[in-house]
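What you see is part of a larger complex, with each chain still in position.
Letters A and B mark the chains as written, and numbering starts fresh at 1 in each.
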């Protein structure tokens, strides 16, 4: 019998929180975003660039690249099951993404102290970097899973 | 007969460019964004927070608030009919927006020299400020209307 790894409770909490968020996250669902995996302070999300996501030059609208990055950020900073919101975000657009390509956004925690955290998200298509995103999070009152239950009532 | 105002040619160009961009801007159309008006270096865009735009707490997904601001920025920095793209954007989220509310994003040019410009976008619901956005633009080769015609072929 294997002993559970020391962080298995934290991992289980991260996964349960992500599932609870996802069930009610209509915006991410409508964008076709998939939460591939989460871990404490981390998340990986993907999104295919659909025909209704491009602008007149057939490249993905920057706002939707941002939306994917922001979603990965949101799932990463809520993995502790404590309600956390975005206070500010910065994005550098490096390369365009085309219709039909699949974007992958990987979020990692860079700092967390008191109520605020900083998360870096790298958005790629294969090995090509599309955008670098940095988000500042702010923890508010309440727990994610409890809040979602209340909102559902 | 009234003489045209000195800036009427610039205004006409801004409006023609916006119409051409809009006709092919599937992303903005899919989000229900409306370009209310443009002027050289300026744009006003609105978007209603739909049911598929909210997260688990019934507030508008930050990525979609960003998408509206980014759209106003794009229309403002392309009003001279010269292809201009977003190099980087920063957004501060100040207050949440709820389902059913209509967001208005007003973009103004703060600086333009050489190939780069800086635009400020204020996103409001009525008199409540939802977010402050600042975008840096970079002018690339070509003209907006010509490029759209080529892309359409």
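A few remarks follow.
In this section, contacts are C-beta pairs under 8 Å (C-beta built on N, C-alpha and C of every residue); 3 or more make two chains touch, one makes a residue touch a chain.
The model shown is predicted, which means the values in this text are computed figures rather than measured ones.
The copy number for the entire complex in this file, given 2 shown chains of one sequence, is 4.
Here is the rule we use: only the chains that are shown with their structure count from here on.
Its C-alpha atoms superposed on chain B, chain A is turned by 180 degrees; the angle is given in steps of 5.
Centroid to centroid, with C-alpha atoms defining each point, chain A and chain B lie 25 Å apart. Chain A makes touch with chain B in their complex at residues 20-21, 23-31, 51-58, 60-64, 66-71, 74, 85-93, 147-148, 151.
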